[in-house]
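What follows is a single structure, and I will ask about it in a moment.
Complex shown without one protein chain; remaining protein chains in place.
A and B label the chains in the order they appear, each numbered from 1.
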Amino acid sequence: MYPAVIHDYRRPKSVQEAVKGIADGGADAVFIAGGQSLMQALKVRLVQPHALIDLQDVAELKGVRFDGNVRIGAMTRYVDLAAETRLAPAYAALLDAARHVGDRQVRNRGTIGGSLCWNYIAACMPAVALTLDAAMNLVSGRGGERRLQAREFIGAPLETARKDDELLVSLELPAPLAGAGSAYAKWSLVSDGLPVIGACVYVELEGGSCARARVGFGGLASGPRRSPAAEAQLVGCKVGDDQAVARAMAAAAEELETQGDLWADPAYRSHLIRTLGAKMASAALLRASGQSATT
Amino acid sequence: MSTQTVRITINGEVYEETVPIRMLLTDFIRERAGLTGTHVGCTYEGVCGACTVHIDGEAVKSCLMLAVQADGHAVTTIEGLAKDGQLSPLQRSFNEHHALQCGYCTPGILMNMAEFIEKHRNPTDEEIRHALIGNLCRCTGYVHIVEAVREAAKSAAAT
Partner (left out) sequence: MAHSTDASPADGWFGAKFNRKEDQRLITGRGRYIADIVAPGMLHLVFARSQVAHARIRSIDTSKAKAMPGVVAVMTGEDIKDRIASLPQPVVVPSLPAKYPTHWPLAVGKVRFHGDPVAAVVARDKYVAEDAAETIEVDYEELPYVGDPEAALKPGAPIVHEGWDSNLIFEMTFTGGATPEDHAKNDAKVQAAFDSADVVVRKRFRCHRCGVTPMETRGALCLWDDADGLTAYVTTQRPHIDRLALSDILNIPAEKVRVIAPRDQGGGFGVKAPFYREPIIVAYLAQQLGRPVRWIESRREHLMAVSQERDQIHDLEVAATRDGQLLALRDRGIGDCGDGCEGVYWGFLMPFLGAVELPNAYAWPMGDVKIKVACTNKAALSPARAFGEFPTRFALERTIDMVARACNLEPAEVRRKNLVKSLPYTSITGEYFDSGDFVKVFDNLTARVDLAGFRREQAEARKRGRYLGIGFAVGVELSGVASELLVPMENQPGYGAATVRLDPRGKVLVFEGDAPGGQGHETTVAQVVAYAFGIHPNDVVVQTGDTGTTPFGSGTIGARAGSYFVSAAYQACTELKHKIAKVMAHDLELGEVDPGDFEFKDGEIVYKRTPNVRKTFREVVERIIMAPINLPPGVSGGLEQTAFFEADKPMICFNADCCKVEVDVNTGQWKILSWTTSEDVGRIINPQIVDGQMHGAIVQGISNACFEQFVYADNGQQLTADFENYKLATAADVPHIDVTHAPTPCPHTPLGSRGIGEGRPSSIPGALSNAICDALSPFGIEITELPLRPDKLWHMIQDARSSAAAE
């Protein structure tokens, strides 16, 4: 119920100070962002850090910048991300996810960076970042910088490529393309609950048909996964081509291994990949063509 | 040293206390400030929402925060919702519409909804229900709560 004893708490004002704090703290220092996942882990004593480095005052980590690329600070809260309508339609999947994580109290504190670094099995942001092929910018205590693509960064549940002394500073996406659209939705037993399956689709239309597609799913025991088979089959798809979309998602369900748990057996998870995936593909295509679509 | 000195403003009053770093904000509010209107309904999962307060005007779950994280911030609890002894329209609406029974989840719901209706004038019932996802209630079945919020939001929009 209560965290184990914590010996040190720091509130750095800059990225430099933050990574220094982690370097000083050694292996037993952890960053705390919004705390909506980490606090659960602390309270159940799954994580028992010696020191906490609180990122709330590091201004450089907050906010979304559109200058050429899109740069989303790791400490950007869901509530703020959800308001960034300029992300639509190309990166609307981020808005879909940000608007439905947990509940509004969680969205007032939880951050995209926290979600990515925790990479919980049932989380939305990792699946979306993977599908949008975002780049992660990391800074380490020893002064180094790294840039990893999402597929290199995001691993199995609760694992990422981030080293203990690295700070995720931002997520980066290329400037949104005209004719691009994306969508994300999850299914859970209760409304907006932790996803049993989360489906994300990103498409680029050229001349009215899909030129490039990325399809990703969260809620899998392996960690979030893209589906190359689905992506290949979406190429050439047009808006409203439900049959092609269904075929593509059937391929995804074939390709991806699903697990059973209290909420769904493997067959139903696969079926959710088909149905949710199809809905998201249709929505992404609509958005890419300039129309609106709800998820 | 596993403690730290913090300055947290709660309902306009400054509390300067030396606290264990691991102390939950909920416990700071309930025990150091003696404000027991903020309730605890779950263990670590932070799902029930009974502990909802405002940090700098925004609804958050105080059990998912450490007191040290609130250092330098302004907290508003249920005890601070009424101004100068006058119930807020939302509180009056809850009474009028019988939107509480045991009252245990109520402070968290009022704090969440107080922020919600400030940001959303004339919400639909569906929007209200969606906004209530972070607050579990066992007694009311939510029907009267939705009524109370809808009516309070309407009169807030009208003013």
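Throughout what follows, contacts are C-beta pairs under 8 Å (C-beta built on N, C-alpha and C of every residue); 3 or more make two chains touch, one makes a residue touch a chain.
If you're wondering where the values come from, they're calculated on a predicted model, not measured in any experiment.
The chain we do not see here touches A, B in the full complex. Touching the missing chain, out of A:Ala156, A:Ala175 or A:Leu189, is residue A:Leu189. On the side of subunit A, touch with the chain left out of the figure occurs at residues 1-2, 4-5, 45, 189-194, 262-265, 267-268, 271-272, 275.
Listed for subunit B, the residues touching the missing chain in the whole complex are 20, 22-23, 30, 35-45, 47-48, 50, 77-79, 81-82, 87, 91, 94-98, 100-107, 110, 125-126, 128-130, 132-147, 151.
FYI, only the chains that are shown with their structure count from here on.
Inter-chain centre distance (subunit A to subunit B, centres taken as mean C-alpha positions): 28 Å. Within the complex formed with subunit B, the residues of subunit A that make contact are 1-9, 11, 32, 35-36, 39-40, 42-44, 52, 54, 56, 79, 102-106, 108-109, 191-192.
Contact residues of subunit B toward subunit A in the complex are 1-2, 4, 20-22, 24, 43-46, 49, 52, 55, 58-61, 63-66, 68-69, 71, 112, 116, 130-131, 133-135.
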